[in-house]
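The structure that follows is given in the form of structure tokens.
One chain of protein is taken out of this complex; the other chains stay put.
Then we have chain A:
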Amino acid sequence: MQGPYRMKKEKTADKSRPFKLAHQIVSLTGINIQRQSIIGFVELTIVPLRDTLRNIKLNAKQCRIYRVIINDAFEAPFQYFDPFLDICQGDTKQRSLDAFSTAHLAAALQTDPDNNAGELVISIPPEASHLVGEGRALRLGIEFSSEQPQGGVHFVIPNCEGTLSERGAHMFTYGHENSSRLWFPCVDSFAEPCTWRLEFTVDENMTAVSCGDLIEVGYTPDMRRKTYHYLLNTPTSAPNIALAVGPFEIFVDPYMHEVTLFCLPQLMPLLKVSARYMHEAFEFYEETLANRYPYSCYKQVFVDEADQDISAYATMSIVSTNLLHSMAIIDQTYVTRKAMAQAIAEQFFGCFISMQNWSDTWLPKGISTYLSSLYAKKCFGNNEYREWIQTELQEVVRYEEQFGGIVLDPSQAPAPVPSSTASPAAPPRPPDPGFYFPVRNLHTMSPKYLEVLRKKAHLVMRMLEHRIGQELLLQVFNKQLSLASNAVQEKIGSGLWSHMLISTNVFAKAIFTVTGKDMAVFIDQWVRTGGHAKFHLSFVFNRKRYTVELEIRQDATQQRGIRKYVGPLLVTIQELDGTFSHTLQVEGTVAKADITCHSKSRRNKKKKIPLCTGEEVDMDLSAMDADSPVLWLRLDPDMTLLRSTFIEQPDYQWQYQLRHERDVTAQMEAISALERYPTPASRLALTDTIENEQAYYKVRCRAAHCLTKVANAMVANWAGPPAMLAIFRKLFGSFSCPHIVRQNNFTNLQHYFLQKTIPVAMAGLRNTHGICPPEVIRFLLDLFKYNDNSKNRYSDNYYRASLVEALGATVTPVISVVQQGTAITAESVSSDTKLVLEEITRCLNLEKLLPCYKFTVSVACLKAIRKLQKFGHLPSNPSLFRSYAEYGQFIDVRLAALEALVDFTKVDGRWPDMEFLLDLAENDPEPSVRHQLIRMLVENPPFERSHKHRLDKEELVERLWNLINCMLSHDSRLRCNFVDLYYVLYGTRRPLCLPIPELAAILNIKHERHASPMQDKEVKPVLPLIPFVSASSDTEPAHVTSGAKRKVGSPLRETEVLTDDNHLGLVTVEIVAGDEGSKINVKEPSLNGGNLAPASKVRVLESLKEEPGNLSVTAAATPITANPVLPTVVPVTLAGNPVPPILPPGMNLGPPHPEGQVKSEYFSDNSQSLPGILGMPGPVGFEPGMFRAKESDGESGHSKHHRTDSMSKLKKKKKDKKKHKHKHKHRRDHKHGKEKDKDKDKDKRDLSKLKIKEETLSSGSSSPSPSASVSHEFSF
């Protein structure tokens, strides 16, 4: 992977295809929400870049393709394969992520459009070859349908009374990064912009919202449906196309009529409130970028069960309906405004300006987040902004230290360090920072990684702002936008459309043009290298020389995620005479500097002390060292580096910093440092901060939490009332009786947040017995009792939730009075617990009758109940949470219940509990619940790696493995989530709970010994669980258990999976020639046209042809590849490295046989006619049961044996029979190991029956493969 980019710098994703896409029509004529089906047609106008174009690779998943037609005249044969349906391709024994990663990346690259690959390979028939000519447009029409898609399109059909539109049934598309292929065939690349015409026919009372300008809406002739016609003249790449259909209410922004908002029925009042500031964001961006909003319209659709809060697409964004709020809601407003601003920013960078390679994803992500952060700064203030930056920085640091340094753009290695530097040139860091997942494709990365990558990209963009100045950086953006705007006016022929793509190199060049500064070093340092710096600062004040002797160490450079920083570093010293900044050059791991202090003034003069802001303040200087003028030190105060800092300074300096430094990030740092110094002075500083009305509210809240820790550490000598009680009463107590809280009035938002925080912080207090002081509990209960919101303009739902949270926080582990073993009953709980329980049950019950906004109180109650369970006050019992986790509850409640269940499973869980969670993670109707549930399991895993645990069993390994390997081809994000979980549980190696197979060892030995195809059979029964030979049978155990669940799978059931038998893993071809119904008459053309080989060959050839210098394989060479798959070919395909496709010597090539025969093998049985292909002009629509019959077929087809498939000379019936036998065998393998031998015999017989045929077909591939190691060792 490093290869292609390093080898030829010019090779970018937009140039990887042998054609350009000029225009695409997407016409969905049958969107049936009730049946969750789509029938449609796409037409791609492509311009070949060479005359010899024979195969066109497109992306399509889940779709059932009826036919492909070129220029309305020539039907083209096509092949379909999706390696994600079985990533490890028959490598059934491994179970280690090490092995999986390689295969995962290989699979991803095999369909990566930027790698000139795709699931759908269309061959141009010879009779149409005259149409192909360089620069002559070719129209490629594809008819397709998809029923109950598992991913990519989400249908929300509430199960209640009323018509579809009354119920608010709707659908929308979603996806992880570039996933448009899930709902229509396309070139699913960010680097292939084209113009679009989009047409959607929907029910009369539905609205279809999509990208581009709505040209017109027309009734269909039967007047029962409407067709929406959209035109998008701005070249846009397919991943930025989306669709939402539903009975939306429409609201035109009163400030900007080109902005249209859509929400579900009954939510209009909320919509008006939530979107009232959207125009400000538009105006802000337009002014900041000095560029007009690039599109002619903007649409924002609020949908339920959205996958993410916001997903931006060209001219529209699909937004979660849960962002809506009324005027009375405070907390959500911040989130909503930020989210919407982000969505609009992504219109500029992300949608309008797309990226050239996937590896440039940091640019649109970083720039759009940077822009939205500027907006947030304007909206919410500089403090909020700086605090945000600091939090992001800390998050990036934490992630990198845990998992490894994130390289924003890994496509190109940083230039070697020039030798001019004094330090010896460090050896170039290994390009792969050692993640357990491949970081070289968007679809294999951990979702968490992508999340942090966005943050890092934002920080790097901000660093860039510091380097070149905001003005100039904005000019760079402006230049990009202007260039792109100009390109939009041009036709595709102009070749200017590439201006709409941004890449690291383009960006660096643009910076150079605008500023004259060469940022190459910066880019190398922060974009092409991963990790962050870690500084440890200590200092000594030298009285004699009146200097500060600084020492900055970077000791941990060898640790994960940390790298050495060389360059300038800003140190700020606050002295009595003012703030002084010093820029130090950091080179070695230890940097020392003597800084002469300025302050000669007499301290007893009682002079005011100037701060960095220029203001002068009085300070009580009694605490500090009498000789030293140093008040405090700061390192890199403006966060201009990706770094973590540890500053050693005495506690009084931290206290000064907290009290007097004006920068919120410094205050935050001081607060977290003061946790280490539980002294009365710290306590006073914190208390003063909480009370300080000038301080930023987040600092005050943070100080409150810190004070809890300080107070707990000082518990032995704490005098007076519990910490913060007095403050709370002072701020919120009634005038006449401070112990009764005032009626709520949240107009002062600082106080509102403080009022929410202090009770929670106080609840964390513990007395000498380690329990929460009774007066604190009384205080909290009084807050409940006297809470009165009747005069408030704002809802107190978040406040009440935080009170419940506080109650939960008071709970400490039970000191058991009751003897062990007796059940806890309502009578036996302690009196304190009773009080707590009473409050919680009352709140929770009240929510049933009078629910508050987003059920925040219920959420808090569930968390508190779990806490009570965990600490032994209540019996640990999952049933309550299970009912709250049901589909149909509000998502926040579900997630809270799931969080409790995850925690329960960790502590007390048994196998059924784990199964419950996994079932949900696999099958829940809401994609975001699936995603977040796995994230919770990753954060709070059911058991620690390599600790004995009752859940750590083979069954779990098999289930997870099966999921990541072949069940989640429709949802790469979910698969990567499961990979994360697998990693957390088992690491990168083979799980310990699996029987360490001496058996496997035997297997290997045999492997080496037996070079005959017969070895398969001998080996087969040796593996206990998964017979090695049955390449795809690893899926079968799961199918036995979860076959039913897969029913809702994609209509591509009749998956003809072809695999080489030699378990090479890497080399895989799956051909799906439609399903049974789709008669694609491939046989004929393949017989005629010598160049039509099985998919594997086609692909191989295609990739080989791209390296003409290296290989002389041409179409004519096809017969060589009669061996269906060349193991060594994939490296060629993947890396473009000149690895010659020489077959390893051990490879036993089968006797070559006529091509036609091979082809017939591939297509004979399963490429049956699809309805509407032969003779009929197109899909005619859905008929009841049209798919049903096939579905059962599909199910069996799915689990079909790779090996069987490769021996596809078998009649279909036989195959099925055999498959069933395998199924049985597996069941028996599990249950009755003794019967294995019998099975073996049976299989032997089976195979011997088939032997003759097998030999002709796949003897070559089934040969033992010493080459296996070759291909495995290939690293990217």
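In the analysis below, a residue touches a chain if its C-beta (ideal position, glycine included) is under 8 Å from a C-beta of that chain, and two chains touch if they have at least 3 such contacts; residues count from 1.
The rule is short, and it goes like this: contacts and distances are computed from a predicted model.
Enquirer: Considering the UniProt annotation of the chain absent from this complex, which name among "RMC1 protein", "Transcription initiation factor TFIID subunit 8", "60S ribosomal protein L7" or "cysteine desulfurase" applies?
Expert: "Transcription initiation factor TFIID subunit 8"
Enquirer: Which is it among A:73, A:252, A:521 or A:590 that touches the chain not included here?
Expert: Of the candidates A:73, A:252, A:521 or A:590, A:252 is in touch with the missing chain.
Enquirer: From the listed residues A:797, A:962 or A:977, report the one that touches the chain absent from this view.
Expert: A:797
Enquirer: Which residue, A:163, A:296, A:513 or A:613, contacts the hidden chain when the whole complex is considered?
Expert: Of the candidates A:163, A:296, A:513 or A:613, A:296 is in touch with the missing chain.
Enquirer: In the full complex, which of A:34, A:163 or A:845 touches the chain missing from this view?
Expert: A:845
Enquirer: Kindly state which of the options A:135, A:875, A:912 or A:995 is in contact with the chain not pictured.
Expert: Of the candidates A:135, A:875, A:912 or A:995, A:875 is in touch with the missing chain.
Enquirer: Tell me which residue among A:20, A:57, A:226 or A:870 touches the hidden chain in the full complex.
Expert: A:226
Enquirer: Please output the residues of chain A touching the missing chain, sorted low to high.
Expert: Interface residues of chain A facing the absent chain: 27, 29, 41, 156, 158-160, 167-168, 199, 207, 213-221, 223, 226-227, 229, 250, 252, 254-258, 260, 264, 266-267, 270, 272-273, 276, 283, 286-287, 292-293, 295-297, 304, 321-322, 324-328, 734-737, 740, 785-786, 788-789, 793, 795-797, 823-827, 837-838, 841-842, 844-855, 865, 874-875, 877, 879-880, 883-884, 886-893, 1178.
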